[in-house]
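Complex shown without one protein chain; remaining protein chains in place.
And now, chain A:
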Amino acid sequence: MKKYVSIRLFNIIVTLLIIATATFFLMKQLPGSPFNEEKLADLSEEARQEFYAKYGLDEPLLTQYGIYLQKLMTGDLGESFYYKGQSVNGIISDRIGPSALLGTQAVLLGLTIGLILGVIAAFRHNSIWDFTTMLVAVLGVSIPNFVFAALLQYFVGLKWGILPVAFWESYQSSILPTISLSLIVIALIARFARNEMLEVLQQDYMVTARAKGLSTTSIIFKHALRNALIPIVTILGPIAVSLLTGSLVIENIFGVPGIGSLFVDSIKVNDYSTIMGITIFYSAFFVLTMLVVDLLYGVIDPRIRLADEKR
């Protein structure tokens, strides 16, 4: 187990290094600079270079890359070009809060409702419950979340005045964005849970369990659900990452000061250090989550061995 984890961690570092390198050079191919180019346009070439030099942007690309990596090794993501005078580390930690809150809530809500719907649908196979669940699942996948969000905002926020239209001021502000984000989770989880449960329910050991006279709850939770969870955990990893790291559209619609909109803004204004910082943060979060998911397999299904030490 230890050996497995350390090999994985080494792989993660290599992966991150490759991502950082690729992003760095691709990003530098973007036209423009982090400054107001329209105002700099009339400066002579020398004067413009001099201006770039103040920010270390006149160095050859490889030198800039070297300097960046050196800083990165110490965990320093550098200083933002657009949010002048502020460290990228600071900006990310300021912005991740709201996004993470929304993401966590959306995943928990989506997982709970999705599982319930999926299990009911499987147990009442081909009933009205089943069809309703599948309808929800299809709608959830096919309706873009910004349409759903705009509808929620218009009706719940504006017409009925139950929850705030937008802004990030109290806990109520997080409810509508959470619901908007959880729609897709509900849909995906419900469909997976249903299909997996259907398959598991056909297995011989389910018949055994029933024959032993176990209660339905015990059958569902102890025997069926646990075995159906493997594929769900697999898709839950990427879903969690994408939700926890923020959604541009939902954040913009509800005026949430999160990290999703920061990422897009930073690309728009060529804020090199922020682009790099968020990319590395996202990637690190993603690969670490995948590691956790793999470790969870072993917990859920003891038949899955991560390392051969026990053989």
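Just so it is clear, a residue touches a chain if its C-beta (ideal position, glycine included) is under 8 Å from a C-beta of that chain, and two chains touch if they have at least 3 such contacts; residues count from 1.
Definition applied: contacts and distances are computed from a predicted model.
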Self-check item: Identity of the absent chain, which is to be given by its UniProt protein name, from "Peptide ABC transporter substrate-binding protein", "Cytochrome c maturation protein CcmE", "Anti-sigma factor antagonist" or "O-phosphoserine sulfhydrylase"
Solution: "Peptide ABC transporter substrate-binding protein"
Self-check item: Residue of A:57, A:166 or A:235 touching the missing chain in the full complex
Solution: A:166
Quiz item: Per the definition of touch given earlier, which of A:13, A:30 or A:138 contacts the omitted chain?
Solution: A:30
Quiz item: So which bits of chain A touch the chain we can't see?
Solution: 30-33, 35-42, 51, 82-86, 94-98, 100-101, 104-105, 108, 150, 153-154, 157-158, 161-173, 252-255, 257-258, 261-262, 265, 270, 299, 302
